[in-house]
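What you see is the complex with one protein chain gone and the rest in place.
Labels run A and B following the written order; every chain starts at residue 1.
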Amino acid sequence: MMQLKKYLGPLNRNNPITIQILGVCSALAGTAQLKPAVVMCISVAVVCAFSNFVISLLRNTIPPRVRIIVQLLIVATFVILVDQVLQAFFYEISKMLSVFVGLIITNCIIMGRLEAFALANRPLPSAIDGLANGIGYGLVLIIIATVRELLGSGTLWNYRIIPETFYQNGYINNGLMVLPPMALIIIGVIVWIQRSANKELQEEY
Amino acid sequence: MESLFDLFIRSIFVDNMIFAYFLGMCSYLAVSKNVKTAFGLGIAVCFVLIITIPVNYLIYNLLLKGGALIWISPALENVDLSFLSLIIYIAVIAAIVQLLEMIIEKYSSALYNSLGIFLPLIAVNCAILGGSLFMQERNFASISHCVSYAAGSGIGWLLAIVAFAAIRERIRYSNIPKPLRGLGISYITTGLMGIAFMALSGI
Partner (left out) sequence: MRKFSNTYIFIYITVIVVAVATLLSLAATLLRPYREANIKNETMAQILTAANYIHQDKKEIPHLFSEVATESEVGDIHFFSVNTSDGRLLYVVPVAGKGLWGPIWGYIALSEDLKTVEGAVFSHKSETPGLGGEIAKDAFSSSFKGKSLFDEEGNFISIKVVKTKTDDSRNNEVDALSGATITSRGVEEMLYRCLPEAIKAIQASTIQSQIQQTQTKE
């Protein structure tokens, strides 16, 4: 039971974005619509899980002096693989995400988990930890994307949600939602809600 | 391609690394508690951007791009190594940062004391890698365009983090709902600053 709790931490109490402040950079760009956000989430989870697994396998052979470079190499390899697969099978989405797939390399979550977890644990728990962190990261992404797409274009996953009659009666999409700064404000609100529920997370300043 | 100056101004204000693309957010949020350290990190980012983007530009155009190896031998015309670009960029950035750190430490201890601690942080700053990737995607016409783009982006980043740190110093004295303190209000402030910067998009 304790074990399970530890792995579930990243989903709420120890969420990479809202608590650890890791990986914010790439979090926000692909979130104007739900579809790229989900793809981004899956990519990060996959890269995170696999690189955690591999690094953990190699952990006793890696010379400490070059460990950062080895980690970067492994992460970069997986990111390039993901990028290639996206370009081959999900061409439109890969175009939408453009450079942000590449930026998964510098996503601090992945390097952070490698340093903090994979170097000291066995492969299987490491893979699960990577996956959990990737999903916790994706969760926030998906919430943001849902809000932005629903209010910004009235659709979800490109299907129209807000009925035509609303528009005829004067409802207008909130164009501001599509623009980048709104993602930040929505994260701010998510942090607000989360910390109202968990008092011990609140900060002094 | 428009003039270098145009490109410079654009990358500072309109296509600002932080407000338009959210690059380098992690260190932006972590190192903006006071103006002085924020300024130090900003300068370091500028510095590294101006060096790494042109270097990566040369590497990409002379080695990696499809048909770029033709200067070695015409037989290599069809070799396209651009899938390796990510890994090379990150290696180049890590190497340059390391090199800079050693040089600064050796020749100017004063500079090292103020800048040195930020350099290791920069190797994993997405703004740096992002700059190189955008350079590849935007296909700049010449190396001077690259330098101008790098300088503009760096200064834009510096501007953003210093402005944000200044606001944050003030926020400390305001009465904010408890759950919103710290991280929450930082995100929202950045969002509002981003909206303000969008007003400049007409330049």
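Rule of thumb we're sticking to: contacts are C-beta pairs under 8 Å (C-beta built on N, C-alpha and C of every residue); 3 or more make two chains touch, one makes a residue touch a chain.
Bear in mind that the values here come from a model prediction, so they are computed numbers and not experimental data.
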item: Residue of A:38, A:69, A:142 or A:162 touching the missing chain in the full complex; value: A:69
item: Of A:102, A:154 or A:180, the one touching the omitted chain in the full complex; value: A:180
item: Subunit B residues touching the omitted chain (full complex); value: 1-2, 10, 14-15, 20, 83-84, 87, 134, 137-139, 201-202
item: Residue ranges of subunit A at the interface with the undisplayed chain; value: 32, 61-66, 69-70, 73-74, 76-77, 80-81, 84-85, 87-89, 91-92, 98, 178-180
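Definition applied: only the chains that are shown with their structure count from here on.
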item: Subunit B partner contacts - residues on subunit A that touch it in the complex; value: 18, 21-29, 68-69, 72-73, 76-77, 79-80, 83-84, 98-99, 102-103, 105-108, 111, 176, 179-185, 187-189, 191-196, 202-205
item: Contact set on subunit B toward subunit A in their complex; value: 19-26, 29-30, 83-84, 86-87, 90-91, 94, 124-130, 133-134, 137, 171-172, 177-188, 190-195, 198
